[in-house]
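Left out: one protein chain. Kept in place: all the others.
In this document, chain identifiers A and B correspond to the written order of the chains, with residue numbering beginning at 1 in each.
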Amino acid sequence: MRFSIDGLDGKARTALENDLFAIADTKFVLGNWYTRSIMNGRSLPDFAALTAMTGAAYGHTRSLWQYLVNFGHIYGWIERGRGAADIRSMNMLDTPPASWPDFLATTWLAEQATWMAISGYLNCPDRALAGLAEKIGEETYFHLKYAEGWMEILSESAADSRAFTAALEKRYPLALAWLGATEGSDALKKAGLRDISPAKMQKAFAAEIAKGTAWTDKAVSLPDATPQIPGWNAAMRRAGPLPDRLFEAIRFRDPEAAH
Amino acid sequence: MATRIKEDLYDEAAELALQHRVKAGYVIEDESEMTSRYRDVVTNTMHIAADLEIMTLPVYHPALVAAPTLEDRIAVAAAIQDELGHAQVMYRMLEDFGYDTVELLFERDPADFRTFYMIEHPQHDYIECCVAMLLGDRAGYTTTRDLEENCSFGPYARSLRKVNFEEQWHVGHGERWVKFFWNHSPETRKRVQKYVDFIFPMAAMWFGVPDSMKKRTDQLAYKIRGASNDEMRQRWLTEVVPYCEQVGIDIPAHFDKEKNEYVLDYEMPILLNEETGEWDYTTVTWEEKFNQWRKGGRNKVAALERLQGECWGKEFW
Partner (left out) sequence: MKRKKIQRKREIGGATPRFYEVFARKTSDDPLTHVGSIEAPNDALAEVRAWYIHDEHEWRELCVVPTAAIIAVTERGRNVKIKEV
């Protein structure tokens, strides 16, 4: 039988919509992080890589936003009609990076977390969504490889290692919270849409982060349990609206030229 | 670091012999085959090309931030990525001649970058970016096509295959979207015309001084390039004038039936008022024009300083 969103029960439909919005909007803010980081790049090939990752993150955003039209939204509204209180990106990306190591740590966490979330759909009965997840996976490989390559460089400096570790310890709880605290999360597994539960995703994510930070001098102190974030909105997968400065930085301007 | 033999006088016999060989079609593959002056001319050409490419990053970046839709942001990012790939190709080749890319990009005084006036002004939004692709990328593409076809230094000529493949896309993108914004609304049409007015004379001057004025013809003598300044300017006009006339865009150039060629409506050189952003179509002296070029566009130093610096925290966004 052909997959149809309308064929899903209410809970599963809402859970899917919420999950995809959370991933899409996080990718969107991540694309903006990459945009603003390009000229901070530390070599000519870095400038090129950061520009490419900007395009890729925005491309993932576009695919997901286009998919979300299936839920009855108008694309123009998704892209340009929403305010700071409507964007569902990860709280972890609310604060701008304080340094190159912080930038690397945070984008690496964001890439790992969003990949964990979307990879749950690789075997989804909706082949369109499964294909989308696969494409994101192919490109995420290179984003993670970029971080890995830079971590090798950071590992050769005690100061950079410390800065990276400090950033990781600060940002990680928010990534963990984003993966774990979902409403109606079992509804997706029950409906056969996603083959991994949030609890399992958190575990897999924690294992990847532990593996990826084995090079740090002192063991990174990361929480096991899902942090409780004050003001957490389970449907939005975040606490509070986007900070004003961030929203101002990411929003689409120039409505005269929009099409 | 490659050794450079600096002679007080070039060995004129050897230079002349090489000029004959390349004119006959000989393609140089390695530095060891170059005479001193050939080496100087080709590395000078590549150095300018490299600096022009890297300058596109700070120039296009505001358009990436301001692009009105996600699709447009993706298009600008793709264009920037291409240009950075071109910069990579050029600086990589310069490394083979003993240049140091870290020094060139991150330690050199921004005022010493060898960019052209047209690329020293930022594109504030997507419409300006598309007009720049239509006219500016088209100018660069005219140069790089000539180099790929004719350059006697094989590795440089071949490296332009990728560059030209991608520039063709940029020019096409510019053509499609300028036409779109011309017809989209009265407001966007006004914006297209305004930026065309601003950039057209700069793009026309991309090709340098008229042939009658050109003292050094080394690039032609050593077949680093095939066409002269005027020939390339004519090629560019042949492509942009019919397009603009067909769309309805007002430009200061037309086809002169008597001369049987495209001509500018004004006599070069003319000066830009950097404060107002408007051109004064009164012909000035070449010394005045060289002074404007030497001073550089308002944005040049700040743009390059941004590449050499880093912004975090409150400065990040």
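As a working rule, a contact is a pair of C-beta atoms (placed from the backbone, for glycine too) under 8 Å apart; a residue touches a chain by one contact, two chains touch by 3 or more.
Keep in mind that what you see is a predicted model, and the values were worked out from it rather than measured.
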Option touching the unshown chain, where B:22, B:42, B:57 or B:89 are the choices: B:89
Residue among B:19, B:101, B:115 or B:188 touching the omitted chain: B:101
Touching residue (missing chain; options A:42, A:189 or A:245): A:42
Sole contact to the chain not displayed, among B:21, B:162 or B:298: B:162
Residues of subunit A (touch criterion as defined above) contacting the omitted chain: 42-43, 45, 48-49, 51-53, 142, 145-146, 148-150, 152-153, 156-157
Interface with the unshown chain - residue positions in subunit B: 1-2, 29-32, 81, 84-85, 88-89, 92, 95-96, 100-102, 106, 154-155, 158-159, 162, 165-166, 305-306, 308-311, 315
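The rule is simple: only the chains that are shown with their structure count from here on.
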Gap in Å, rounded to a whole number, between the CA centres of subunit B and subunit A: 38
Subunit A residues within the subunit B interface of the complex: 28, 31-32, 35-40, 43-45, 47-48, 51-52, 54-55, 58-59, 61-62, 65, 79-80, 96-100, 102-103, 245-246, 248-249, 252-259
Residue ranges of subunit B in contact with subunit A within the complex: 54, 57-58, 61, 64-71, 73-74, 77-78, 80-81, 84-85, 87-88, 91, 101-102, 105, 125-127, 180-181, 184-185, 187-188, 191, 306-307, 310-314, 316-317
